[in-house]
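Excluded from the complex is one protein chain; the other protein chains are retained at their positions.
All chains are identified by letter, namely A and B, in their written order; residue positions are counted from 1 within each chain.
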Amino acid sequence: MAREIRHLRNVGIGLCALILTACSAPSDDGDGGDGASAAEEATSAEDFGGMDELVAAAQEEGELNVIALPPDWANYGEIIETFSEKYDIKVNSAQPDAASQDEINAANQLEGTDRAPDVFDLGQSVALANTDMFAPYQVETWDSIPDEFKDPDGTWVNDYGGYMSIGYDSNEVPEVSTLDDLLGSEFRGSVALNGDPTQAGAAFSGVVMAAIANGGSADDVAPGVEYFQKLNDAGNFLPVDPTPATVESGQTPVVIDWDYLNAALAEDVPGWTVVVPEEAVVGGYYFQAINADAPHPAAARLWQEFLYSDEGQNLWLKGGARPVRAEAMAEEGTIDQELYDALPPVEGEPVIPTNEQTEQAAQYLSENWAKVVG
Amino acid sequence: MTSTPTWRVTRALLLVLYGLFFIVPLYAMLDFSTRSTQGGRTGEAWADLVRDPTLSSAIITSLLLALFTVLGMLLLLLPTMIWVRMRVPGATRLIEFLCLLPLTIPALVIVVGMRNVYTWVNYLVSDSVYTLTFVYVVLVLPYAYRAIDAALGSLDVVTLAEAARSLGAGWLTVIARIIVPNVWSGVLAAAFISIALVMGEFTIASLTNYENLQVVINFLGKSAARTSVAASLAVLVFVFVLLMALSYVGRGRRGAERS
Partner (left out) sequence: MSRRTTLPPSLALLPFLGFLTIFLLIPTVTVVVGAFQEGGEFSTANIEALFSEAALRTLWNSVLLSASTAVIGAVFGSLLAYIVVMASPTSLFRRSVTSMASVLAQFGGVTLAFAFIATLGFSGVVTELLRDTVNLDIFGTGWLFGLPGLILVYTYFQIPLMVIVFLPALEGLRPQWREAAVNLGATGWQYWTQVAIPLLRPAFLGATLLLFANAFAAYATAAALVSQGNPIVPLLIRAALTSEILLGRQNLAFALAFQMIIVVAVVMTAYALLVRRTSRWLR
């Protein structure tokens, strides 16, 4: 008898709970007030009544939630600090390790709360797959951004880019100028790729680079997979994730990664050299977008304005990345010429895989990469 | 067997081997965190720890979370387990399975599943980081259950309870003054591992964009690798000292129990 009652009560609780889950969670957008909804709709600074009003609206919100921006990634640390001090807005930087998909997951997860991300910095595939989550916005410097780097409505804009490179500790391993050098015996247990190519954009581009260097192309990545197979067979390939800690402690003396990420390592490791192989120049740009459900919409838009201003673009340049307005700024003379000249020289025609090429290659990799790492 | 020379030598040898296995990786961390780029030794990474203000506030946050979690766990789990042993033994397997379930689902997936529940929690209770307590109590259940169960198993709870009741004690007295002191070692073990778990928890706090100690340490690691390794080692030492101090809390009771 007692057991039956217990069962009944459990069922009762269960039903109540399931009913609760069936109802959608209570939304929080009553809290913002009228000002907030106006900010959510704004598609340019004019909608606020000018830059000063935008700054005022943002300062009233007082906070900005960013996600997946490690401090040493394209100099984001300084960008965040400068923005925060300039406009007196507190920047909450969450999940620096997050990948692009994590950013979207977090936005879905935290929808309606104050901790949801306001802005995104995404890789190509994830950005183009989630455009319905973005709010269109055109920054003041919109016209100086080349057309191929922006969505006509302003739903997304490319922010910075770089080329795939090989970074190595010249004090530990011999000089590297091409990918084939890495197959030598001096590189035993030394070469690390930044992530798994079926998961991370940087690693994927690394495989594309290897493919192009070995006679393939963005449409045919099989030679790239074969290259890594050779690297693994030679005992040179390290399946570990390279971090500043592993590089500094000498555990991963060679890293294949974006050139701006490799450039950041040069600060802590004397003798760290970055080279973009001549025979395979693979480029990639990241995508900047505003969360349509941003808890701080005005601050999000101000952040966008800051990033595309000369100051913001030069800060990215300082991190070794190529800002999207680089050419326009070079013409106007507003670019930091010293930093621009200090970027690793790039010879040859750069290849930027399109979304279709990426999908096709991803399919191939999902079937064949596992065999490489055994 | 306990004090023969062979046993003492074996014991010493075993302890040395265990010690090496556990200390060497920690030494490697210390080694890295005190390395300087010029090739010598430096304490700079450790000095940076003290200077960082976000770290100290994160320590307090995590400590409070640990405290709330332990209290929540004890309040919820201990009476339930004792009650099940005493009066509802048929529910043992159910409780055991429920207490093992949190362990089977990776934190990554719990976060996604938690979404609706936490939206309600944030709406009804608060948006603060301390709401993580609810999830943490669920996370520590498997370990706490095992520890308390191991202690309860060595006790004949039913007989003790009946004896006490026949002498006129109420249920509360039976639980609080008869059973609990006898399972104190299990309770303490459960509390210890709960504290260690909360202080070391990273995934859920990070994915819900809350800032606890491990999240801050990880963030530090992005800009300063050596400092973050130093921070991790420091937290290990800190929790170790904390638990040592706590172990003296139970001393009076344990002394009485052993006779």
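The working rule: contacts are C-beta pairs under 8 Å (C-beta built on N, C-alpha and C of every residue); 3 or more make two chains touch, one makes a residue touch a chain.
If you're wondering where the values come from, they're calculated on a predicted model, not measured in any experiment.
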item: Identified contact with the non-displayed chain, of A:241, A:268, A:310 or A:327; value: A:241
item: Residue in contact with the excluded chain [from A:193, A:256 or A:280]; value: A:193
item: Full-complex contact with the absent chain, from B:47, B:100 or B:167; value: B:100
item: Subunit B residues that touch the omitted chain in the full complex; value: 1-2, 11, 14-15, 18, 21-22, 24-29, 31-32, 76-77, 79-80, 83-84, 87-88, 91, 93, 95-98, 100-110, 112-117, 134-135, 137-138, 142-143, 146-151, 153-155, 183, 185-186, 189, 192-193, 195-197, 199-200, 202-203, 214, 218, 221, 229, 232, 236, 239-240, 243-244, 247-248, 251, 254-255, 258
item: Positions on subunit A where the hidden chain makes contact; value: 1-3, 5-6, 9-10, 13-14, 17-18, 21, 98-102, 105, 122-123, 125-126, 129, 188-190, 192-193, 195-201, 204, 235, 238-241, 243, 245-246, 249-251, 358, 362, 365-366, 369-370, 372-374
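Basically, only the chains that are shown with their structure count from here on.
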item: Mean-CA-position distance for subunit B and subunit A (Å); value: 36
item: Subunit A partner contacts - residues on subunit B that touch it in the complex; value: 32, 35, 37, 88, 90-91, 111-112, 115-117, 119-120, 122-123, 127, 206-210, 218-219, 221-223, 225-226, 228-229
item: Parts of subunit A lying in touch with subunit B, wherever the complex brings them together; value: 2-3, 6, 20-21, 25-26, 28, 65, 67, 70-72, 77, 92-97, 102, 105-106, 108-115, 117, 243-245, 248-249, 268-270
